[in-house]
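The other protein chains are all here in position, but one chain of the complex has been omitted.
Residue numbering begins at 1 within each chain, and the chains themselves are lettered A and B in the order written.
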Amino acid sequence: MTNAHLPKGWEMVIGLEVHAQLQTQSKLFGRASTAFGAPANSQVDPVSLGLPGALPVLNREALRLAAIAGFATNCQVHSQSVFERKNYFYADLPKGYQISQFHRPICTDGLLKVRVDGHDIEVGIHQIHMEEDAGKSTHTNQGSLVDLNRAGIALIEIVSEPDLRTPEQAVAYLKELRAILLYTKVSNGSLEQGSFRCDANVSVRKVGVTELGTRCEIKNLNSFRAIRDAIVAEANRQIRRLKQQEPITQQTRLWNADKGRTEAMRGKEQAHDYRYVPDPDLPVVVIDSQRLEQWKADLPELPAQRRARYMEQLSLDEHTAWFLCEEPDRARRFETMLGSEQSARRAKSIGSFLSVRLAGAINRAARQWHQIDLVLVELAEVHDQWRDGLLSNKMLTDLLHDALSVEDDIESALANARAKVGLIEQDLDALRDVIDQLIEANPKQASAYRAGKEQLFGFFMGQVMKALKGKANAKDASAALRQALQSSD
Amino acid sequence: MSEIKIDAQAVQNAARLARIAICEQEAIELAKELDEVRVWIDQLQQVDVEAIAPLIHPNHQQTPTRADIAETPINREQALANSPQTADGHFVVPRVVG
Partner (left out) sequence: MSTIEHQTLIAVAEDVNQGRSSALEIAEQHLERIERIDSKINAFVDVDRDQTLHSARAVDNAIAKGQRNLPLAGVPISIKDLIAVQNRPLRAGSKILGDYRPAHDATVVSKLKAAGAVIIGKVSLDEFAMGSTNESASSGPVRNPWSLDSVPGGSSGGSAAAVSAKMGLASLGTDTGGSVRLPAAFCGAVGVKPTYGRVSRSGVVAYASSLDQVGPITLNVRDAARLLSAIAGPCDHDSTSVDQPIDDWALACEQRIESMRFGVVVDWLERLQPSVADAVNQAAQALCDAGAQRVDITLEHDHLAVPAYYVIAMSEASTNLARYDGVRYGRRAQLEAGASLDQLYARSRAEGFGPEVRRRIILGTWALSSGYYDAYYDRACRVRRLVRDELTAALSHVDVLLGPTAPRTAWKIGDTQMDPLTTYQMDIFTTAANLAGLPAMSLPWGRDDQGLPIGVQLHAGPWREANLFQWGTALEAAAPSLEALPKSARDLREINCD
């Protein structure tokens, strides 16, 4: 496979580890809330503080979500799994160990189909395991400040096989995975809140070589862009070293976005010895097969299925289908606006209305998508009016701009904007007069049209619009023009 | 098992993993004591356990689960009350280099 990011003859091998926060009310083993953004150390409990005598009790919703993640990525979901302690000391790790899964995780051997540049690739999922999140340290001159609100929140770690060969594949895999977690409501997938975090394992080798090179793990990747850039930078760093006969040391590196390079983590040179040991506080996790079957049967439509449905049933093009299906909310908005009038033509038109017109307007007004949720049906009406020529492109742009730039509630803002912009009201008699005059003034063209030169219709249409200064209902104008051209002689 | 021995180096390594500061002299003395215990423990090597699965939980079939309900078992003030050093609602430790 050729790779535009690397010198000729080299390829990179990428495996990804994704930590996704499960959407639960309470933590994995403790009972404190998981709500984001609370004051430091206000959402803690004996378990997440590591108090003497505090014991973990498993949150059954976290277990269900982890299993669902497994089913949605075609994993084997095991009826038995084991929690282990991963022992190390750190300020934001209150118990001195993290409860995680290692030897017997809940899900193994999955597979994700990912579409990149018009081709499908298959990415193996090595395993998905449950674990606790760590707390958060803020480093100041007075010392590091530790907040344990996040400590103990339920995570799954999704470990891919090293099946990815380009940064584009890596990003496509991550987007697909994130969409799946959103569709299944396993995670809110927010990169900003840190509920979807990625570490990348990168190694390089000469094309044709089958053994894996020594890999480095890159952390601190908090956007898709960072992931793409960091992988390219790291692969090139490794190739430079190899070309100079310098060995690659297996290590953990941090992405420095400002300098555009990965850097070895300081102070972490000592080899870890995590001393994994089955957690004696937690007997084996057992899910009976009936419940597993039920969860599997209850899986919602996944992004790939929905894309296929949009392309087959609604004849959407691939690009639009991808855009609409990337987030379930987007697809939901699309389907709400589509309503019951599901012709392929209208679907395509609404798809582009959403992905071009609305997306542009929301971007320009710096608003959030969820803010239009209350007016989806009204927006569908606006779309239909635009499609029917009752709104020109310019009128639509103005309308959306007005509706979104006001801080009012969106319902009245949209109503006001619609009233202000109005609709193209056609005086059909006046329209016919204009058309008749034009035909009279251009007899040669009219005869040619009637003789079969149909492309001249556009010429007349342009003249009509020009005469009406753009304030014409294109649908009515075109119907009237066609009629007039055919009947005149 | 005869090649395994707890020497001062092994003690220092375990003490470092366990975050317990010990000086060289202590490591030497501890190594001697602990290696005696190790020799005694090595009785366990006499028996063939290849076909025996490890036993962690003597009386348990499976872990129980709880409903996903958020509570406030400990408030912020209680959480911080026992700490040797706090600031601004946080626990404070020496600055960690990132």
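Note that a residue touches a chain if its C-beta (ideal position, glycine included) is under 8 Å from a C-beta of that chain, and two chains touch if they have at least 3 such contacts.
Since we're looking at a predicted model, the values are computed, not measured.
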Inset, instruction - Could you tell me which shown chains are touched by the chain that is not displayed? - result: A, B
Legend entry - Touch with the omitted chain, as defined above, among A:16, A:32, A:58 or A:382: A:58
Inset, instruction - Return the single residue from A:70, A:94, A:328 or A:351 that touches the missing chain. - result: A:94
Legend entry - Residues from subunit A at the interface with the omitted partner, ascending: 46, 49-58, 85, 87, 89-91, 94-97, 144, 146, 148, 273, 275, 277, 280-283
Legend entry - Chain not shown, touching residues in subunit B: 1, 4, 6, 10-11, 13-22, 30, 33-34, 36-38, 40-41, 43-47, 49, 52-60, 63-64, 66, 73-74, 78-79, 81-85, 91, 93-94, 96
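The rule we apply is simple: only the chains that are shown with their structure count from here on.
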Inset, instruction - With chain centres taken as the means of their Cα atoms, state the distance from subunit A to subunit B in Å. - result: 41
Legend entry - subunit A residues within the subunit B interface of the complex: 24-26, 30-35, 39-46, 49, 57-63, 83, 87, 89-91, 137-148, 254, 265-267, 273, 275, 278, 280, 282-286
Legend entry - Contact footprint of subunit A on subunit B as seen in their complex: 17, 19, 54, 56-57, 60-76, 79-80, 85, 87-98
